[in-house]
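A protein chain is absent from this complex, but the other protein chains hold their places.
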Amino acid sequence: MPARPGTTQIGFVGLGIMGAPMALNLIEAGFSLKVYNRTDRPRVQEVVDAGGERVATPAETASGSDVIITNVTDTPDVVEVILGEDGVLRSAREGATVIDMSTISPRVTRDIAAALNERGVHMLDAPVSGGDVGAQQGTLSIMVGGEQSVFDDCLAVFEAMGKNITLVGGNGDGQTCKVANQIIVALTIEAVGEALLFSSKAGADPARVREALMGGFASSRILEVHGERMIKRTFNPGFRIRHQQKDLNNALITGKELGVPLPVTALVQQMIGSLMNAGKAESDHSAIANFIEDMAGTTIAGD
Amino acid sequence: MPARPGTTQIGFVGLGIMGAPMALNLIEAGFSLKVYNRTDRPRVQEVVDAGGERVATPAETASGSDVIITNVTDTPDVVEVILGEDGVLRSAREGATVIDMSTISPRVTRDIAAALNERGVHMLDAPVSGGDVGAQQGTLSIMVGGEQSVFDDCLAVFEAMGKNITLVGGNGDGQTCKVANQIIVALTIEAVGEALLFSSKAGADPARVREALMGGFASSRILEVHGERMIKRTFNPGFRIRHQQKDLNNALITGKELGVPLPVTALVQQMIGSLMNAGKAESDHSAIANFIEDMAGTTIAGD
Amino acid sequence: MPARPGTTQIGFVGLGIMGAPMALNLIEAGFSLKVYNRTDRPRVQEVVDAGGERVATPAETASGSDVIITNVTDTPDVVEVILGEDGVLRSAREGATVIDMSTISPRVTRDIAAALNERGVHMLDAPVSGGDVGAQQGTLSIMVGGEQSVFDDCLAVFEAMGKNITLVGGNGDGQTCKVANQIIVALTIEAVGEALLFSSKAGADPARVREALMGGFASSRILEVHGERMIKRTFNPGFRIRHQQKDLNNALITGKELGVPLPVTALVQQMIGSLMNAGKAESDHSAIANFIEDMAGTTIAGD
Partner (left out) sequence: MPARPGTTQIGFVGLGIMGAPMALNLIEAGFSLKVYNRTDRPRVQEVVDAGGERVATPAETASGSDVIITNVTDTPDVVEVILGEDGVLRSAREGATVIDMSTISPRVTRDIAAALNERGVHMLDAPVSGGDVGAQQGTLSIMVGGEQSVFDDCLAVFEAMGKNITLVGGNGDGQTCKVANQIIVALTIEAVGEALLFSSKAGADPARVREALMGGFASSRILEVHGERMIKRTFNPGFRIRHQQKDLNNALITGKELGVPLPVTALVQQMIGSLMNAGKAESDHSAIANFIEDMAGTTIAGD
């Protein structure tokens, strides 16, 4: 049965920087929400103030819910909140759908889907791209893995949170797509960093170079958004270095399992490791350019 | 005096895959052209048939011309056709403007500009991005270095050939911008290659992955155009591997002179060197993905 | 009490390519052995024929033994044979010493040592270098982690198997030293590969180049042994590509935990992954040079 604002009840686990605004968008669209977060935070209260019902365990969010959304940090966290002792599966009714919007291992995703399916619960893996701004504005790009009919039934839920919603394939393929996204994002940031630093040291104005490049084959969202951050030196997140690193580690581990060579991903992962050693784990991922700047002993802005 | 169709005479040196359609667009816009090409080719005849006057040396293209455009392969070629014995400078009148639209060294560009200026001839470096398709359709992105007033006077000439026309800075900065363009292009192709191969080996449909990624932070012209080429296995050029390599070599040599670290550019240059050893010098640069595919022993298309 | 041939009983778990000749050397030195191997192999029979008593579980090798040596493939295997249901710890008497000569994670080694110590059993981690030839000839290099007095008591045991026996530090430091060994070995093989291929393509005789280099700063055991293998094209193991890869993976995972950048190790790990995709998992690790040769489209031998 298709989800509909007004009638569909949603469980929501994980009210982080991404999860909280996503939950708010669902409430605003007319869905009723049971929410769970491990810790107390102002943004959790904000969701409750907007009408979310706070419950004590992931399992309770599933009680009576048609759809349960999980949005937590890493692979073991997802396993815990779905399959753990007080996890979603404990209370999910047959026919309900679990949508995991975290970014985790494609392989483990397929294992979780199998465990849910065995108990008559549907699963969609639906990681997102677009950052906290996209989460707030409801313009997230959502990459979904699962069955067509389950996807169709959940479309209204996704549309409350995002704009570019694609069913990529079966379970796990949403996560695979997200890994691909993160590889491209990290490597393109690094490429833009090399190019803008080159421009700056060659005596050109990197802002005008960026503008000129936006019209040709070098144009990308990264050049537009992260290129501007490098030039204006705004490295507050956005998307954090340590989350970018988690995703590249996931890419490399899965790549090793699958026999996929990822030589530049491996090198950029080392660069990001160095930035984390330098205390930049909480900087925006556009700070990947800082590694190249440190090698040069100067910055793109020329100081 | 601003260049104008109908009155302005243009010399044009180098009727290659890019130069010939650019010359045709200038003729179609109403400019009168004297053209020079080192060798006989059907496309040279095509330009003559359209109204171009063929002459015997680069110097002769400059005779009586207001603007002389050079569009040849590499740094020494530009030096030869502008400053050589039968070069443009020999016949260029005072107040004329030489526009070099080749892709060459920023440093040598500044030397050429100085030599021209000394003789009262203006210079713009104006390399392009957009490939043969952009040249044919008059939609090239043009990155210009030089003085504002000279740029303004030549705007009608640029507008006959391109769409996104930017004065980046002084002489050499157009070439610097082009180097930056080529770094980003090559490295983004490599990144898209890693990401799509990962997707394919993980069991997802790379075409649907590409489509989903086009909506988020991973979106780029390269993902759109070259990503599709990787999936459809169309590696006919387009922009050739050996030209891409020439431009990365230029980036690395200039980077060494300037003290700009380019670690991933250096690695991708090695990959492209390997592809050239494998006989792919004439393939489209989207074939950079072939290196990763060879490492995997499979292709993005799964064969 | 110091171990002594004639009186000391040794349990030995794992009669592989390395383990079997090591066990034979212990028997020949006069130690009495209880041996366990998971599978039947001619070399297991060989050890039995030489006087080893074959038993049915790792636990039984420990029964009545003063020293128990484990020599198995990977971290989980060591955990299983020492701490598992039928593991060594089950039957090891208080005061006995477990010597793990496998190559595994330094961190897990410390966990195992703690579990053993809690039950009054000593532990030494003692991975080796020197290959199957060193194992056969009793010339292994042995890198030991643990307490000085325990090390001193086991010296006669080590001397039956190796020549260069060093107490590096406390538990885990033997394994750390082995990781360092494997990083240097893999990266030096790659370096020798680049250098000899360069020589060969530049027209020099790689055999004479190798000989000349052996006298200067470039000299190493790798240049001597693996350099000769590259020139003579003898890639039968020796030490297998897949074991080298296991050890680099261990280095990278531990490096990530510790915040140690390993940029070239990461790159060489990708190269070896490619060789494994190409069916060379069982080749000698000197075949790392094949990756560079494939990039060149030729070999060091010039064919």
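Which chain is which? They are A, B and C, in the order written, and residues in each are numbered from 1.
The criterion applied here is as follows: a residue touches a chain if its C-beta (ideal position, glycine included) is under 8 Å from a C-beta of that chain, and two chains touch if they have at least 3 such contacts.
Remember, it's a predicted structure, so these values are computed and weren't measured experimentally.
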item: Contacts of the hidden chain among displayed chains; value: A, B, C
item: Among C:A160, C:I183 or C:I231, the residue in touch with the chain that has been omitted; value: C:I183
item: Identified contact with the non-displayed chain, of C:V35, C:A59, C:I222 or C:I241; value: C:I222
item: Selected residue (touches chain absent from view) among C:A29, C:L83 or C:V260; value: C:V260
item: Touching residues (missing chain, whole complex) on subunit A; value: 267, 270, 273-274, 277-278, 294-297
item: For subunit C, residues in touch with the removed chain; value: 106, 129-131, 141, 143, 145, 163-164, 166-170, 172-173, 176-177, 179-181, 183-185, 187-188, 190-192, 194-199, 201-205, 208-209, 211-223, 225, 251, 254-255, 258-265, 267-268, 292, 295-297
item: Footprint left on subunit B by the chain that the document does not show; value: 249, 256, 259, 261-263, 266-267, 269-271, 273-274, 276-277
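The working rule: only the chains that are shown with their structure count from here on.
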item: Cα superposition of subunit A on its sequence copy subunit B - rotation in ° rounded to nearest 5; value: 180
item: Chain nearest the global centroid, as defined over all protein CA atoms shown; value: A
item: Centre-to-centre distance between subunit C and subunit B (centres being mean Cα positions), rounded to whole Å; value: 54
item: Where subunit A and subunit B are represented by their mean Cα positions, the distance between them in whole Å; value: 37
item: Between subunit A and subunit C, centroid-to-centroid distance (C-alpha), Å; value: 41
item: Shared interface positions of subunit B, touching two or more other chains; value: 267, 295-297
